[in-house]
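The next block holds one structure in the form of structure tokens; read it before the comments.
Excluded from the complex is one protein chain; the other protein chains are retained at their positions.
On to subunit A.
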Amino acid sequence: MRLVRVTLRNFRGVEEATVTFAEGVTVVVGPNETGKSSIAEAIRLLRTTKSSARSQAVRNVQPVGRDVGPEAEIELQTGPYDLVYRKRWLSRPIAELDVRAPVPQQLSGDDAHQRFDAILAETVDVDLWNALEVIQGQALDQPSLAHISALQQALDDSAGATGDHDALMAAVDTEYEHYFTPGGKPRGDYATAAATIAELQARAAALRARSAEMDRYVDEHHTNEQEFSRLSALEVETQARLERSEKAVRALDSLRSELTRTEDAVHTAETGHLQAVRDLSARQSLADDLRGRSEAVEKAHVRLEAATTAHDAAGRAAEEARSAAATAADRATEARRAKDDAAERVARHRDLAERDALAHRVRRARDAGTAQARAHAECASIPVDDAVLASLTELATTLRVAEGARDAAATRLSIRALGPQQVRVGDEVLSEQPYVAAVLGETRVVVEGVIDVVVSPGTPPADLDRRVDDAREAFEAALRTSGTESLESARVAHERRRAAAARRDAAQTTLADALDGATLDELEVRLASLEVRLASLEVRLASLEQRLSAREHQPEASPAVAGDPGPEAAVAAAAAGDPGPEAAATADPRPGAVPSREDLDLTYAVAREDAAEADAAAERARTAHEVARDTLATAAETVVRAQQALDGAAHELEGATARLGAARDERSDDSLEEAVAVASASREASQTARQAARAAWEAASPETLAMELDNARALVVRVDAELDTAAARRVELATLLEDRATEGIHDALIEVEAALERAQTTYARTHRSAQAVHLLRATLRSHRDEAQRQYVAPFKERIDRMGQVVFGADFQVTVGTDLAIESRTLGGRTVPFGSLSGGAREQLGVLGRLACAQLVAADKGAPVILDDTMGFADPDRLEQLAVVLNDVGRTAQVVLLTCQPTRFASVGNARTARLVAS
């Protein structure tokens, strides 16, 4: 479709204006309110509003303050048609359609309106026309292009057939919505069927349960009836049994009272018997008591006698012990004296020996002292002691040395006789031995007959001679001092002196030995004191001897032990030992005989031992005496006690005798024994009676009867209770059954089951249909979306191509299957359409429309009308947009309405129309 011309009359502020459109781009310039927007509005009103309408939209375009009807006239070519369409509204409304080609036709009024609509519907996609029109202020929106069939057709043509199945899809959607919500959830019958089924199933289950319950009641009723019958029969039987038991128990009562009575009699008889026995026993006790006490008196008597006898014996024994102790004491005194005597004898003997030894020592000491004095004197007479001798020897040596030295310096003469002639040297005749000597003086050698040779020494060195002289002088002086004439004599003297010294030393030793540390005076003093002591001893011994000899002549007296000595005394005597005559003899030193030291020591030892033994015996005897005395005291006490016991027993015997006598006076022993015999017989009789009664009782088996009675009673109670229960349950069940029966459970169940069956059938059918439509819809939609994705491609390419001109080479958009631009990518950044700036959104919206216009073939298309757009665009963008518009103008009609003449000045092939305000 192509717009050729629009004429407005009395339309808003326009009195009359005509705009003629180019085939490509037409820019309509006019200030606001002059009617530039009115052109788009006029076209719209012509299309949509009848001339008779008085709507607000129509009133809005009426000129202000003038009573004229707004009028619009449009000339256009669409399809094969070439037409002019004119309308005036409100005041004198008209509608005129003048079809000029292909077949001329003039219509007016509604006919014109309808015909015009028909022509448009036939040739133009009205949706496309609407979509491509941009009303001022709406430019930011994207057109809804997805359902524009012209565009789809165009895209199909470019991308291959996709088919147009909107109606089918709508039908499928309608069908789908019958079963599902837009969100895909079951709805309507489909949704309710499942719930209904569940509910009905629950109801059916409840009814079946109730039916089963009723059946159970029936069964229970049956069982209960059987139980009731059984219990009824049982009740009769148990009652009879109870009566039998009760009768038997009543019979038992008389037996029981007889038993009780006999048991009481037994008790009474036993009590009487017990009393009689007790009386008899008391009498016997009295008699026994008396007997016991008589015996006690006798026993006490015996005991006293025994104690008295013992006391006498103890008295005797004590006496004996006393005398034995005295004897032993005398013996001890005697023995001690003998021991002292022996000791004195030993002392005298020892003093004698000591005196002899001491005297000997004094003698030796005196002899040694004399010898010593003599040797000492000899020694002192000889001056040549060791030192003198050594000095002499030294001096002699010195002299010889000096002489040797002088001789060595002298001429040496050596002569040996060669023949038998005597050779004399000096006075000496030379022997066979050669003569060798120094010539110290004139020496004459004569061989008788032959020769006389005098050899004179030369002059010897002076010092040597002097030294010899000195030595000789010293030697000779020493000899004089020592009183000797030569060395040899000196030596002899020395030897004598040494011998004397030895003797002196030996005497010295002997003296020291004899003295043994003491001085001679001391020894002599001791000797003298010993002599004195001995003298006194001798005197005492003499008196002793006298005494002894006197005793020997005295007749021997035996100890005075009278009568029968007690054992203690015998022991004491044994302990004292028997001094016996042998010992006395041994100890007795015979006068005139010199007893040896050993004898004396032995005697003393025996005497000492004897004395010790006598002491011990005396001690023992004394102890025995003490014991005997204690025994005597004890015996005396025993006697006293025994006497007392005897007195007490005698007193009690008297009392017992009195009691028994009194009892026998009251009742004789015989009567008591008779009473016991009578009571015993009575007891045995009553026991026999009880035995019989008990046997009769037990023969009646009372326990069994009691148990049977208990059981019978309990059974009656229980059976009654159970019978009551069964009867009650019978009523209950009857009521319950009656109640259930009135419910008509079966009918209700059938109804519910029928409803359930229907619901299930409905559900199955609905479910099947729902699944079918679900699958169909899903399949169709997935294929449609796929197809749309394919035909979206050319649309996107168009937009990209134009956008790259305006925005740059890296411009890209993504387009949804509904042909809406979803995002823009520029400079590597992808921004969702909704987040873009107002200007960018407007520009993309315009590009989308232009792409749409380009894609749709010219004869099927509609003009792109842009009302006051691109207000947001900067000049550079506008320049580039102009390039695009120019390009689009080659294939599609574009009408640009603007109030700024410069905005689209750069569009090359644009025709500019100016609207001027009236």
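List of remarks:
Heads up, the rule we're going with is that a residue touches a chain if its C-beta (ideal position, glycine included) is under 8 Å from a C-beta of that chain, and two chains touch if they have at least 3 such contacts; residues count from 1.
Operating definition for what follows: contacts and distances are computed from a predicted model.
Think of the chain that is not pictured: of "ATP synthase subunit b", "Spermidine/putrescine transport system permease protein PotB", "CO or xanthine dehydrogenase, Mo-binding subunit" or "Exonuclease SbcCD subunit D", UniProt labels it "Exonuclease SbcCD subunit D". Touching the chain that is not shown, out of A:Arg44, A:Arg115 or A:His221: A:His221 (per the contact rule at the top). Within the whole complex, the absent chain has one touching residue among A:Arg768, A:Arg890 or A:Arg914, and that is A:Arg768.
Among A:Leu280, A:Ala437, A:Ala636 or A:Leu737, the one in contact with the hidden chain is A:Leu737.
The chain not shown here is touched by just one of A:Ala645, A:Leu776 or A:Val805, and that residue is A:Leu776. For subunit A, the residues touching the absent chain in the complete assembly are 156, 161-165, 167-168, 171-172, 175, 211, 214-215, 217-219, 221-222, 733-734, 737, 740-748, 750, 753-754, 756-758, 761, 768-769, 771-773, 775-776, 779-780, 782-784, 786-787.
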